[in-house]
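I have placed the structure first, in the form of structure tokens, so that the comments after it can refer back to it.
In this view, the complex is presented without one of its protein chains, the others remaining in place.
Note that the chains take the letters A, B, C, D and E in the order they are written out, and that residue 1 is the start of every chain.
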Amino acid sequence: MNYPLDAQVTPRFAGSPTFFRLPQQNNLDGLEVAVTGIPFDSAASFRPGARFGPRAVREMSSLLRPFNRVLDIDPYKILNCADVGDCPVNPFDTLESLDLMAERYHEIARAGVTPLSFGGDHLVALGELRGIARARGPVAVLQVDAHLDTWDSYFGSKYTHGSFMKRAIEEGLVDVAHTLQVGIRGPLFSSQDMADVRALGIEILPMDAIVDWTVDQIAAAIHARVGSAPVFLTFDVDGVDPAFAPGTGTPEIGGFTSQQIIALLHRLRGVNLIGADIVEVSPAYDNAGITALLAARVGYEVLGLLALQRKKGA
Amino acid sequence: MNYPLDAQVTPRFAGSPTFFRLPQQNNLDGLEVAVTGIPFDSAASFRPGARFGPRAVREMSSLLRPFNRVLDIDPYKILNCADVGDCPVNPFDTLESLDLMAERYHEIARAGVTPLSFGGDHLVALGELRGIARARGPVAVLQVDAHLDTWDSYFGSKYTHGSFMKRAIEEGLVDVAHTLQVGIRGPLFSSQDMADVRALGIEILPMDAIVDWTVDQIAAAIHARVGSAPVFLTFDVDGVDPAFAPGTGTPEIGGFTSQQIIALLHRLRGVNLIGADIVEVSPAYDNAGITALLAARVGYEVLGLLALQRKKGA
Amino acid sequence: MNYPLDAQVTPRFAGSPTFFRLPQQNNLDGLEVAVTGIPFDSAASFRPGARFGPRAVREMSSLLRPFNRVLDIDPYKILNCADVGDCPVNPFDTLESLDLMAERYHEIARAGVTPLSFGGDHLVALGELRGIARARGPVAVLQVDAHLDTWDSYFGSKYTHGSFMKRAIEEGLVDVAHTLQVGIRGPLFSSQDMADVRALGIEILPMDAIVDWTVDQIAAAIHARVGSAPVFLTFDVDGVDPAFAPGTGTPEIGGFTSQQIIALLHRLRGVNLIGADIVEVSPAYDNAGITALLAARVGYEVLGLLALQRKKGA
Amino acid sequence: MNYPLDAQVTPRFAGSPTFFRLPQQNNLDGLEVAVTGIPFDSAASFRPGARFGPRAVREMSSLLRPFNRVLDIDPYKILNCADVGDCPVNPFDTLESLDLMAERYHEIARAGVTPLSFGGDHLVALGELRGIARARGPVAVLQVDAHLDTWDSYFGSKYTHGSFMKRAIEEGLVDVAHTLQVGIRGPLFSSQDMADVRALGIEILPMDAIVDWTVDQIAAAIHARVGSAPVFLTFDVDGVDPAFAPGTGTPEIGGFTSQQIIALLHRLRGVNLIGADIVEVSPAYDNAGITALLAARVGYEVLGLLALQRKKGA
Amino acid sequence: MNYPLDAQVTPRFAGSPTFFRLPQQNNLDGLEVAVTGIPFDSAASFRPGARFGPRAVREMSSLLRPFNRVLDIDPYKILNCADVGDCPVNPFDTLESLDLMAERYHEIARAGVTPLSFGGDHLVALGELRGIARARGPVAVLQVDAHLDTWDSYFGSKYTHGSFMKRAIEEGLVDVAHTLQVGIRGPLFSSQDMADVRALGIEILPMDAIVDWTVDQIAAAIHARVGSAPVFLTFDVDGVDPAFAPGTGTPEIGGFTSQQIIALLHRLRGVNLIGADIVEVSPAYDNAGITALLAARVGYEVLGLLALQRKKGA
Partner (left out) sequence: MNYPLDAQVTPRFAGSPTFFRLPQQNNLDGLEVAVTGIPFDSAASFRPGARFGPRAVREMSSLLRPFNRVLDIDPYKILNCADVGDCPVNPFDTLESLDLMAERYHEIARAGVTPLSFGGDHLVALGELRGIARARGPVAVLQVDAHLDTWDSYFGSKYTHGSFMKRAIEEGLVDVAHTLQVGIRGPLFSSQDMADVRALGIEILPMDAIVDWTVDQIAAAIHARVGSAPVFLTFDVDGVDPAFAPGTGTPEIGGFTSQQIIALLHRLRGVNLIGADIVEVSPAYDNAGITALLAARVGYEVLGLLALQRKKGA
């Protein structure tokens, strides 16, 4: 069973970093969780650079020790995990890249392995959902994000980081009835944007609706929506306030604190998670690696939740 | 009617940026709101650099889309707005600069146009209030700030960013009875400072008084003070915590979060706003533009409030 | 009686900075509080650089005015304070450095002077506690920190910033019964870590336990534990979230806001403080000096608390 | 006749910046030089971000005064110049973007106006050369660059910033016999790369060939190659060493100093320049704007050379 | 006799830094060289911030050991030096500040002490020269600078960092016949600028005139001009290329390398130096302190030259 490098033997700052200091493995043999990077940002509309996200997350994930005190579990003792490397992409061909991501995710899902990815811009979620849906049909999506990502197109392109969710729903990849967007805020193009979202059937829990809410209340709203449906968590770091996550491509003032995010993740116990990605880490705009560290930590908490599921299910 | 550049036609990163991607206009013809920069920082006592604030805010305001979902309004469809360029200033002559600002504001106010400015250090508010008072008499001031700015003088100078409020009151520009300072915190020179503030008649709502308050409570306190008086909002970005607004000249630990600020602005519906400035953005100390983005967003929310007023009044 | 430089005479940006703009003094004559730096980081396990912490804190402490409005006291009018310079250290010899720190603290404590230090990595607290205990026996420790610092050793070394607390307890320097750790969070090595902490007798108040608590509640828990015991406050800036304190060696997502910290310190009135340190400021990772400013401000609040104690006791 | 804003009237830091503080003009009427930005970086293979290049160059060009002492000319008194805004681009469609650039350049060239552009990644030169060739046939290219940019394709794409020169030659846009690449250095993919360059007929003057050369010698080699042919200067800022131009996408150690570059440009008097671009400024990696300033200065020297040509020709 | 702190006893990173780790001394008793800071930047026309220059230089001067191998001298064994603190200034009153500087310099010069200052913007040289001239009459000026600083006024102000040299000559403070400006480059306002310089009688050695010169040639030109006249060296760090000195207010592409500067200073042996300043260090734009380090090193080389003079004269 894979286990992170022992920090008493190999210092955290040594060697070429892997996700969570896990072994690198080129295939999926024996894995329960495949951790992968998707270094693709050709669908970004403002600041590009998320192609360097996976490397930055690997670097900062060096800081994470194995045992999750709050969830009372060491995920690496429950789940066989590995850094399976980065998904192949073509920076000059978005459609081909989506195909490559879908293939990779299909392969992972079909093998019964749970995927955990680090982007990359948010369009990578479309490739991932295609692969998942191909293997097991549509899944609910829990989207933490400042933005709806339901715009139809941008400069004539149907495949941008601002339209991935519309495409995913149109393509039938999403169990809309249990899908929820949390953290939505900031100005929109027009009032039609919200009508479009409603027409798609998504529920949103925008920041203005949860001002002064406790984390328990937010968590309850999530559980109420997703229920026991299989859920893919897609976590855009711009869901968090830029004070906590400056290293991102389209920052939006007024988001979650990192404390809210971590506490919220702890309260997702019982959600039927079938995979997750954390996207839009853009290191050139980061400060001392805190955005990459936040992304890594979110991934670590997902591992904890997956381990709890497995343990309970076992 | 002016409207921001269409982001589907001109990418957000293209061209020389204007405030909110609005057209530039050299005169006030037909305007309801004049957005202007005041690139002046010769009255700063610690870190200078706010002269570059207007440019930084223009740059980051590129990110803001037009429709305000929470206020349910597109301000640009209600109010004819333009970037009227920067107010002329003389970096080597503070008194002349104050005159230039007052003239500009007088011209704007006399034309029945609502001013929205981006500083510049906080002394610019004195020039602005002079112009407004000349056109319409004293107005209430809602000041979001870490500092009182009621010191008498600094190094013998009566006109610094730490004394603008005292001067404004002494000069009779302020409707003190409806004036309030929010966000005040940090050490003072002596206990006399508070006595001076009280003598001036200002009410303050310091951070220590509102620890653990909900945003609704804070908003209620503001409404209680300002009532229906005409109010000028002067927003010093150091009212916000330096985690959210590092790019400022005299940062002060322990301020508002950006989420509190945005939620608070939404709750200012009904306040009789007659203009606003957002000051003390110092880009050389900013991180990935988040302070400039916050300033731009505050200005955008002000536009929304103004549009609501107008709509209701119409 | 020493007093900070008058900001109306000497600009805040002028001269070689001292802590709080206090006079430098090589001896302890007539002092009630000795402010010192401990530029030592050879016990850091991840990012070194806290050796530059004292300089950065001196620089940013220039911003702090003397009067504490919330505590209603000017500490410098109650307590004779000075910047007594940096404690001698040997960057290549940790044991010798600990001895040097212990000697310095012993000298200070024996003279009846209250020590306030800026680190340096967290191991400096061990040297300090040795000096204090030698002069007056064990004291309670109030530790604000993301990490337990109770690991036994790291790479065979018993003296690292992650094991200072274990050593201090083993050496009998700590009044464990009134000792408390606040702000603890993040992954651990194993479930054994918590068992070890409990075996040591320490109480911890981790972040996950206080999600959505008011500051009053947190303060009450601290008072309940420390009671009237003599308490040494050891404040690791990574107890605060990296958004507020990015300049540190082992950042940990999900910590206190600076507003919580300042409000909490105000509520420590009545705690029997006998000294304090603020550690782990690593300027190379800071952003516009906000971490150093936070550290300086924490120290300033400590001075206020000490002055209140003194005044009450007088 | 257009003239830069007077720095005695409008401070250099005021207003929304334009190239060289020139007026903005939407059409080409009366112009002799059209200065434009091309905010396109979708063809970058490593670090993207050059889409923000034109804005950064506008900002830093504020520093440039009008009179060229070395060339003894004020270009703005000889040539009517304007900032004609940014060329339209589609960040999600490289082929369409190339068409848009070609159209713009065709329009400029057909109108007898000289184009001066700021990129954008180096592929923009292909669009520009298409427009120029359409209007007046092939032109010689003087390329300052660390890289050959003659690779055939990258990830199957024929249109990347590393293949623009090969495409331009294949498309018959280049007068190869008078074309020269200066500043070439760094590792290649294989020995075939040089054979390919030779097959294309380009001459290169690599850095290793000119170690210890005087600037006069370098200039002589350029004049010898380009002779009196009409020349388009395409200046990739990575031709300069990353110490002088860190803000670029594919930095290459060992390049020109900025002093060499400026002196070299002065020695291009007599070259028959018909246009120029300066590309690959990537502000997210810049330091205090020095790369953008260098790019702006190169453009300013080009204006001086164009003015000299005109004066001589008049 | 004062001597820098021993780096074997006090680590270079310890304590509040002074210039060259020298003792601080409030008076001039027994000194041969008084090292001072002048934290004034209210006369800067573009990027302010040089008020923080003296602190940054003190910090980085910690790196300098005492013995000058090339000049074969330990200046501190020849000359009694001290950090005499910062000159008082009034950030809001330029004329008063000039008076304060002149007084300080007069006091120093009258006492027969050699002044070495770190600015501050370049206007500080006017205050310094006033003080020197008052004590001993006009002196030659050796100015290393990108800019002439002979403009008449800026925004109506006669006292800016761009006009200090014109004022100094007009006021009769300068021995023009032996005065020289080295490093001049970049665009001017008009051809009149050079006529004005010539009318003032200054010689300039611009960068374009010395392309490909050896350092010996440059040094010979300096010696030829200054001869044996008493010379004040005024060193604007923007004389050096922004790659080597990014931390400055008005960077200018194409300047000296730091290697040229150090070698040039070594060749100033025999020049009759009577004082020096190093100005325009603006830390907010610096990178890893390299500009401040360069400024400190220039000052250190000046100390070496002064020590050689003294030794020879003794």
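What to note about this one:
One rule holds in what follows: a contact is a pair of C-beta atoms (placed from the backbone, for glycine too) under 8 Å apart; a residue touches a chain by one contact, two chains touch by 3 or more.
This one's a predicted model, so the numbers in the text were calculated from it and none came from an experiment.
In the full complex, the chain left out of view touches A, C, D, E. Touching the chain that is not shown, out of C:Phe164, C:Phe235, C:Phe256 or C:Tyr285: C:Tyr285 (per the contact rule at the top). Within the whole complex, the absent chain has one touching residue among E:Phe52, E:Phe92, E:Phe244 or E:Tyr285, and that is E:Phe244.
Touch with the chain that is not drawn comes from one residue among C:Thr94, C:Ser117, C:Thr234 or C:Gln309, which is C:Thr94. Summary of contacts with the chain left out: across A:Pro91, A:Gly127 or A:Gly275, the touching residue is A:Pro91. Taking the complete complex into account, residues 41-43, 45, 47-49, 51-52, 90-94, 96, 154-157, 159-160, 284-285 of chain C touch the chain not shown.
In the full complex, chain E contacts the hidden chain through residues 7-8, 11-13, 63-70, 72, 74, 214-216, 241, 243-244, 257-259, 261-263, 266, 287-290, 293-294, 297, 300.
The chain not shown here touches chain D at positions 45-47, 154-155, 185-191, 193-194, 206-208, 211-212, 241-244, 246-247, 250-257, 285-287.
In the analysis below, only the chains that are shown with their structure count from here on.
Comparing each option in D-E, B-D or B-E with A-C by residue number, the pair that reproduces over half of the contacts is D-E. The chain with its C-alpha centre at the largest distance from the centre of chain D is C. Each of B-C and C-E has its own count of C-beta contacts, and the greater count is at B-C.
Each chain gets one centre point, the mean of its Cα atoms, and the points for chain A and chain D are 40 Å apart. Among the residues of chain A, those touching two or more other chains are numbered 45, 47, 154-155, 241, 243-244, 257, 285, 287. Chain contacts here follow an irregular pattern that is not a line, a ring, a star or a complete set.
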